[in-house]
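Below: one structure, written as structure tokens.
Missing here: one protein chain of the complex. Every other protein chain is in place.
Read from first to last, the chains carry the letters A and B; within each, the first residue is number 1.
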Amino acid sequence: MMRTAISILQKDLRMEFRSKESILAMWIFSLLIFVIFNFTFEVSRLVMLEIAPGLLWVAFVFSGMFGLNQSFALEKENGNLRAMALMPVDGGEIYVGKFFSVTLIMLMFEALIFPIFIIFYDLQLSLGMFRLIPVLLAGTIGFTSLGTILSAVAVHTRNQQILLSLLLWPLVSPIIIWSVTLTGMILSGEVTEAFYPLLLRVGAFDVIFFTLSYMLFDFILED
Amino acid sequence: MSVPALEILGVSKDFGRIIALRDVSFSVMPGEFVSILGRNGAGKTTLLNIVSGVSRPSEGKVNLFGTDPGDRENKAKLAVISHEMFLYGNLTAIENLEYYSRVYNVPDAKKRIDTVLSDVELTHRRFDLVATYSRGMTQRLTIARALLHEPSLLLLDEPFTGLDQHAIGMLIELLKKQKDMDRTILLTTHDLHTAAELSDRYVVLSKHKIIKDGYIADTTPDAIREKYFSAESQGAEA
Partner (left out) sequence: MRSKIDKILLIILLIAFSVSIYLIFQWVPQIKASNPAEQIAQRIFYFHVPSAWLGFLAFFVVFCASIAYLATRDRKYELISVASAEIGVLFISLVLITGPIWAKPVWGIWWTWDVRLTSSLILWLIYVAFLMLRRYLPDGSKRANLSAVVGIIGFIDVPIVYYSIRWWETQHPKAVMASSEGSLAAPMFFAFMFSLATFTLLYVYLIRKRYQLLTLEDTLNKQFKEMEIL
């Protein structure tokens, strides 16, 4: 059933791990984000803790944009997007393949970025931090479910990177707003009863965005 | 009477400012090799896109093996070779072919990959990244990729452009072999001699319309050029 989606995922991950330089570049880049922010906003440690969740998501979102741009540039390179349109499967299945590959790659970046973040902001690791896992998952899936379909749109233009930002940022802003809030609750150790309903809400919008993109992807492949 | 593999019935593609095809009709029998001739911008590529189900006609109908071209069964039966490679430079030849064989559900894939690789004489480079290939080698691998799932219908969009002599010769040989296997083949080209060497029939597209549908056996490449592609014929034909 999902044979094509799995093949696309395998192929993407294989290529991603082959270009180790780009993973390294991404990691260094996020390191730079923390460094630059530290000097542009010279704030006390207390304020820093307050803006830290936002900062973390800025780094995540940049890495996600990087992954999306790279992934779809590869598909455009040798006309592979047309090859996908010719495949004997629904566009939705191709969407699923690309979605899982960009999501896994973004999660991998997040796993690489998070330890630096902990060290730079001297955060105390605690058991409560495990609650970050569903938050990161929900936020990332929201970002990539829209990001995948909009990258496939933007890749048809000459200015793929700028256009993807223009399309994706405003549309994905609700997911980012909630993810930052949820992350803030965990990092400050003030997880209120609002936490789980909010997390559920992000999850619900993930489902909406994913389903919508799944249904519409066929039209993007068509000429 | 056998049933045509492909029927194009009054197809037009006309969208906004773009006019690509106007009332094009012809049919192709199974096993036939048809060359679609015409200048750049005559609508050849659009026609192949419609046959492959990627593009929709704004008017008219296409029957491929009796059904809509966009059907999964039809897509599984066709292959396209064009100037686009449909290959990933960061994967080896084997990995590229493995990927496509899984997507197209090729039975006994390992053996089939070995066969197509040796057909295009790339067995010795199969573990190298495609990015390291010369242009000619990449083109050969493109051919191997297209033949991987043994398509019943081959759509070739200017496949000879950019090929070196070696690859051209190889592609011609492979196409002859495909023809002997009774595969249906549509070729767009402006190389009249190759078209005449390979195909049974030719269709001339000019300014989005068919102006000639005839058999190669009844003519010569030079006669075709004289009649449809010389400077004087341009004004008269429409």
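Observations
One rule holds in what follows: a residue touches a chain if its C-beta (ideal position, glycine included) is under 8 Å from a C-beta of that chain, and two chains touch if they have at least 3 such contacts.
For clarity, every value in this text was computed on a predicted model and none was experimentally measured.
Contact with the chain that does not appear here is found for just one residue of B:Arg39, B:Arg56 or B:Arg102, B:Arg56. Across A:Val35, A:Leu171 or A:Val191, the single residue that touches the chain missing here is A:Leu171. One of A:Ile6, A:Leu132 or A:Leu163 touches the chain omitted from the figure, and that residue is A:Leu163. For the chain left out of this panel, the touching residue among A:Met26, A:Leu146, A:Ile186 or A:Leu199 is A:Leu146.
Against the chain not displayed here, chain A makes contact via residues 146, 149-150, 153-154, 156-159, 163, 166-167, 169-171, 173-174, 177-178, 181, 205, 208, 212-213, 216, 219-220, 222-223. Although one chain is not displayed, chain B still touches it through residues 15-19, 55-56, 58, 207-208, 238.
Note that only the chains that are shown with their structure count from here on.
In whole angstrom, the spacing between the mean C-alpha positions of chain A and chain B is 39.
By the touch criterion given at the top, residues 49, 52-56, 72-76, 78, 80, 82, 84-91, 95, 99, 102-105 of chain B touch chain A in their complex.
Residue ranges on chain A touching chain B, taken from their complex, read 3-4, 6-7, 10-11, 14-15, 18-19, 74, 77-80, 82-83, 85-89, 221-223.
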